[in-house]
Structures are given as C-alpha cells and as structure tokens.
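Structure below; questions to follow.
With one protein chain held back, the other chains of the complex are shown just where they sit.
The first chain written gets the first letter, and so on, giving A, B and C; residue counts start at 1 in each chain.
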Amino acid sequence: MTKLHIFTTGGTIDKVYFDALSEFQVGESPLDAILREANVGIEYDLTSLMRKDSLELTDADRDSIHEAVSSTDATHILITHGTDTMAQTAERLRGIEDKTIVLTGAMQPARLRSTDAIFNVGFAIAAARLKAPGVYIAMNGRVFPAGEVRKDRAAGQFVDARD
Amino acid sequence: MTKLHIFTTGGTIDKVYFDALSEFQVGESPLDAILREANVGIEYDLTSLMRKDSLELTDADRDSIHEAVSSTDATHILITHGTDTMAQTAERLRGIEDKTIVLTGAMQPARLRSTDAIFNVGFAIAAARLKAPGVYIAMNGRVFPAGEVRKDRAAGQFVDARD
Amino acid sequence: MTKLHIFTTGGTIDKVYFDALSEFQVGESPLDAILREANVGIEYDLTSLMRKDSLELTDADRDSIHEAVSSTDATHILITHGTDTMAQTAERLRGIEDKTIVLTGAMQPARLRSTDAIFNVGFAIAAARLKAPGVYIAMNGRVFPAGEVRKDRAAGQFVDARD
Partner (left out) sequence: MTKLHIFTTGGTIDKVYFDALSEFQVGESPLDAILREANVGIEYDLTSLMRKDSLELTDADRDSIHEAVSSTDATHILITHGTDTMAQTAERLRGIEDKTIVLTGAMQPARLRSTDAIFNVGFAIAAARLKAPGVYIAMNGRVFPAGEVRKDRAAGQFVDARD
C-alpha cells in the first residue's frame, strides 16, 4: 500500500470561531479528526504547512508548498487549501513529476454541523490514490486537471474553466 | 399556558459562514430550527428585531428592543443577543414591569457541530417561564439578575459582577 | 451556589450504535460531554446509576434511584431517564422532601446529529435550579409535576395527563 502524504495550508476548511474576537479564523486543521472518524485503514503522514486564508498566500508560500511536495518521498499527495486561490496553487505545482497531487478544500468549515468538508476529503483521498501522476483539484464531486478549472464564486462551485 | 415571545437580535448564536466573503456574518436566526428539533410543546411568537454583532448595537437599537418587549402582550420574554454587550442591554430593559425577560446567546454559533447555543436556549426558555418578573441573563447554566453580571472574555463565561 | 447532583439511568438519551451487533444499546451517558460543550459555570456531581431502557427498569431499580436521590446531600437533582416509564419513576420519588427533583430524557439519542437531548438537558437543569422542592418531569419545553404527566407515544411528546 502506497503511503499518502497530507499537507494542510489553511482556508475555509480549517476555520474555527473565536468568540473573543467575534470572528472566524484559520485554526488547527480538522484533517486528523476527519480521518479518525472515518476509521481509515491507510497509512498517512500529516504535515501542517501554514494556516492562511488562500487570498493571503504569497509566492513564497507557494514556493514552500512546492518544496514540501517535491521533497516528500510519498507519491500520493493531498493538499487542503482555501478555495479562492486553489487553482493558482495547482498551476504552480505543475511540473512536479511522478506524483499524484490532489488539492481540495471546502466552502463551509469542517467544524460546521452542515459542511462539504468531510465529503470532499473522502472524495479527494480516493482521487489521490487512483489518478495517474499529475496535479488535480477535487471539489464538488469532480476531479479537474490543474489549468482547466476555476472557482465560480456565484455558484459556490468549481467548474471547468474551458466552458 | 402562558405564551412566550422570543426576540432575536443577532450575535454569535446567529452567525453563518459566507464563503463568497470568507467570513462569518450574522444570518437568519436558528431559533426556530432549534425549537422544532426539540419538538417543544409550547406556544411561542418569534420576532427578528435586528441582525447585528452586539458591539454594533446603538442606543437606538436598545430603544427598539425596549419598545418591542414593552409592547408585546406576552409576559414571558426570551431575547437572543450577542454576548459582548448583553449585560448592557439587560440593564437598559430594567424597569419594564410585570414581565420575565431573559437574555441568552452563545459563545459558538448554533450552526457549529460543537456549540453552547442549543443548551443555552433550552436553559433560558426554562428560566423565562419559571423566574419571577424581572430582567435576567441566562448563560453557562446560571441565571444572573441584570446589573449583577459581566462577561469574562478570558474565561469565555458570564460571571457574577460583584465577585 | 447550591450544588446540582445528576444521576443517569439510561434510556434513549444515552444510546450508542454498536456495529458489531447492528443495534443501538444504552451506552455511556453523554451528560458530561453535553455540560462541557455548554461550558457550564456550575458545580455538579455526576453519578451513573444504571444503563437500561426504561421499559426494563424493575421495582428494585426504582428503589435504587429513590435511595440514591434521598441520600445525596444535594438539594437540586437532575435524573436522565428513558421516556417510556419516566412518569412512573417520577411517581415513585414523590414523598422525598426538601429537594427539587427533575427528570428528563430524549426522544432521539444525544449522539444523533439532530436530537432533542441537548435542549432538554439545558431546560431541565434550569428547572432543577429554579423550581420549588418537589418532583417534576421537564420535557418538550414544559415542566410537569409528577402525577400529572404522561407520554403521548403517537405525538412523541409529554402532555398533561389530566387533559
């Protein structure tokens, strides 16, 4: 069984509510809790790279993500990421060879009673294990190749950028 | 059975997450959903007065709340309210006679998977029905008379202001 | 602040699902988890008396509950209990003097995503603290004196037995 390496970078999926500030902020990633609740029988490494809204990610941050993904010896990679610039980060990772790299996230924080986060993580892990090497975004029950996808903010969905 | 009148004013308890803005904002009150889920066998009216963070409530807003509570013919009143200035609004309502007025809210939005909102609403409804006329804050499993309570932000709890 | 003593006896509120048996059974009580999630600022003792569907409670079990409630030095008592014979246990406890004894439970297990359990516990704790000494059932947003209440199975609600 090939090992999966999960990198978390922040975004809506990781948001927690801080009463003292009356606001939602990026908190500790719920990925580990999600995987334990699903009782997954796979090996994985989990690395928290950063905790940022994706609109705040800089080129240097994307370099860090690129570096982390390139240097792990895992060949199956899941990256959780804010949705607003997920397509941009996916583009940045193109060119990394011999790895299946899947980005996912959520429109609603994982800690909400009603959220797309848990479905998306399950869906994206399957994509990370089953797709041929390359860079993909797995959102809304679909797998899009990097470079062919954009977020439609009005619809709250990822869609084919070529449509 | 005396009727209960519930007024919602906003605050953390009502917050929803808007992905398009990447932020939490005060949304439609979950009070009706909470009461249906609890399958309550009591009559109640539910009035949405405003949708504001309680730090943004003005004197005019508090006048509106005072007016609404004074003019309803219900004698048992529940007000959901942001926690930061709940004590201030409670003070403003002192002097309304012959009504039991209870304010409650939450430190975590009702729509989170883990929240104090549902417990607080159940607790506060009992207080609204069982306390003698007066103005009270019902939070953290305690009932405090208006004027004798403050929010301890560090502890994330309401405490006796005289301690 | 008078101390609250909580006794758990089982019932639907405590049910967990055992996959190995493909059935729901009475499990560890979620009361402590509910109270921590609500971040209550009150002192309480929590005692697990038994883990039974209330249809299985025997006279000896009711004697044990009576003994436990009588012998605690707390004057405010909450008992979580299955709904089917809650009214019967409430009757059995009548005659215990100088204590406010409130029974509650749930129609849907506390561990369900949609449940009346958390609201009911909040509501019943307020009733236990605010009512005069006596024995009560607190369900569906109402407080009924022992002897004047029955479960209406068809409606899934507790109602006044004298109606």
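We adopt the following convention: contacts are C-beta pairs under 8 Å (C-beta built on N, C-alpha and C of every residue); 3 or more make two chains touch, one makes a residue touch a chain.
It should be emphasised that the depicted structure is a prediction, and the values quoted were computed from it without experimental measurement.
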{"item": "Contacts of the hidden chain among displayed chains", "value": "A, C"}
{"item": "Interface with the unshown chain - residue positions in chain C", "value": "12, 15, 17, 19-20, 22-24, 53, 55, 82-84, 107-109, 111-114, 153-154, 156"}
{"item": "Missing-chain contacts mapped onto chain A", "value": "1, 34-35, 37-42, 107, 114-116, 118-127, 129-131, 138, 140-143, 156-159"}
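In the analysis below, only the chains that are shown with their structure count from here on.
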{"item": "Chain contact topology (line, ring, star, complete or other)", "value": "line"}
{"item": "Computed distance of Cα centres, chain B from chain A, in Å", "value": "37"}
{"item": "Contacts with 2+ other chains: residues of chain A", "value": "113"}
